[in-house]
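Report on the following structure.
Here the complex is missing a single protein chain, while all its other protein chains stay put.
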Amino acid sequence: MAKIEKFANPTRFLRLQEKVQLWLVAITVILFAVGLYYSLVKAPADYQQGETVRIMFVHVPAAWGATMVYAVMALSSAIGIIFRHPLADLSAKAAAPIGAVFTFLALFTGALWGKPMWGTYWVWDARLTSFFVLFLLYLGYMAIWQAIDDHHRAARIAAIVALVGAINLPIIKFSVDWWNSLHQPSIMSMKGSSVHSSILIPLLIMALAYSFLFLTLHLLSLRAELRKHKIRQLQMQAAKRV
Amino acid sequence: MKSFMALLKRDLVLAWRQGGGVGTAVGFFLTVIVLLPLGIGPDQSLLQRIAPGGLWIALLLSVLLSADRIYQADYDDGSLEVLTMGAMPLEIVAAVKSLSHWLTSGLPLAIIAPLLGFLLNLDTSLVFPIMGAMMLGSIGLSFLASLGAAVTVGLRRGGLLVSLLVLPLYVPVMIFGISASSGGLSGPDVSSAAMGILSGITLVILVVAPFGSGAALRTYMR
Partner (left out) sequence: MDSSFDLINSMLYIVGMKLTGKALSCERGGRQVFDGLDFSVESGGMLELRGPNGAGKTSLLRMIAGLNEPARGEFEIQEGDNEVNLAQICHFIAHQEAFKPALTVAENLQFWADFLSGSDDKADISVALEAFSMEPLAELSAALLSAGQKRRLALGRLAMIKRPIWLLDEPTVGLDKKSVGQLQSLMRQHLDEDGIIIATTHIDLGMEGAKVFDFATLPERADHGMYDDADLEEGML
């Protein structure tokens, strides 16, 4: 383990994180300010959906983010399980709650959008259904970390859960699409027919803002996880001395 | 091969002699089927429409709820450790134990379920399509349940957690299982295509689940 520990080098990570933290926060705030200004003020209201179309600027990037964070989590888990890289285990652990919040945000704004669009808060649309399942996968992953006391054991088991979920996600997505097409919903699809640049640009800025938000929060909670780990270690040492 | 048969035989005998075997699973299945009309009302045509879905959901739950017996006893009494010391890799051990779980839960339920479907006014022409789809689909259900059981084997209160972890993974099996169960009702092409995809999904599960289970069991024995 000694070699791997040097390779992982949490100390170097902490130093780096400390240096970039302020910058990351600043970039995130600016991106959100610009993005929200464009999407809430500048972008034109949709001729069909009216002002409600603006929910999309919060909804779509959240959905993209939710998927991206799961990819980060699965990748970290794979690195953790293959290379026994302790920082990778913590990276997966730290990503999960952020991903869950993104997913929840996507579901919640989807429901808000659904009310004026479909006349009901929830419709079993293929996209919403897949995201609901994704949300459950996040919850299961986090529950595993909570349920297992031993850190190394929890990391291994959680990684297995994340990877199995990653293999299943495309299958789940595919099956939900099939199910949806079979039941031929009379609702309109969530995606607009063609995206105009006045909508696309704020959308991309918002997507970038979400990415930086994730990066900032992820590094910050990684720092917190590392500190938690150190505290446990010190407690164990103290217990041994008594 | 001798190890394979020995393990399969032992697990089947244990499932037969101990409680929580076939009888309990069928009893549970029956209870869900009885609760369903009580919950939604006795309207015959409504029941007929939801019968396949109701049967599948009862199947999912019955398979899932008997999952904890797959590894728990072996983990508690030290058998699992000795099982790692034969020539059979732990992944195969997991596969054999999942198979015996299917033989004592999914398979008998798949045979009995469509018959119990008459309680839900099931369309008679659907009995055999449902039986076939359930036999195939329940293999995947057992292997996934086994994966869930392996991932929580060292936890004292793993029951609810298993459901949270496994039920989302059941989504594809259920969707294509029900499509395949529909017989000719939604077009013969649809159900045979669904059967094909269900076979594919089952194959993926047959490969992934034993590997995951083996890795999880090893982690818990450390």
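Lettered A and B in written order, each chain numbered from 1.
The rule is simple: contacts are C-beta pairs under 8 Å (C-beta built on N, C-alpha and C of every residue); 3 or more make two chains touch, one makes a residue touch a chain.
Predicted model only: the values in this text are computed from it and were never measured.
Even with one chain removed from view, chain A keeps its contact list with that chain: residues 1-2, 5, 8, 10-11, 14-15, 86, 150-152, 226-227, 229-230, 232-233, 236-237, 240.
Seen from chain B, the chain kept out of the figure touches residues 1-3, 5-7, 9-10, 13-14, 17-18, 73, 76-79, 81-88, 221-222.
Assume only the chains that are shown with their structure count from here on.
As a whole-number value, the distance joining the C-alpha centres of chain A and chain B reads 31 Å. Taken together, the chain A residues at the contact with chain B in this complex read 81, 133, 136-137, 139-140, 143-144, 147-148, 152-153, 156-157, 160-161, 163-165, 167-168, 171-172, 174-176, 178-179, 182. Against chain A, in their complex, chain B makes its touches with residues 147, 151-152, 154-155, 157-158, 161, 164-165, 167-169, 171-172, 175-176, 179, 186, 190, 194, 197, 201, 204, 208, 212, 215-216, 219-220, 222.
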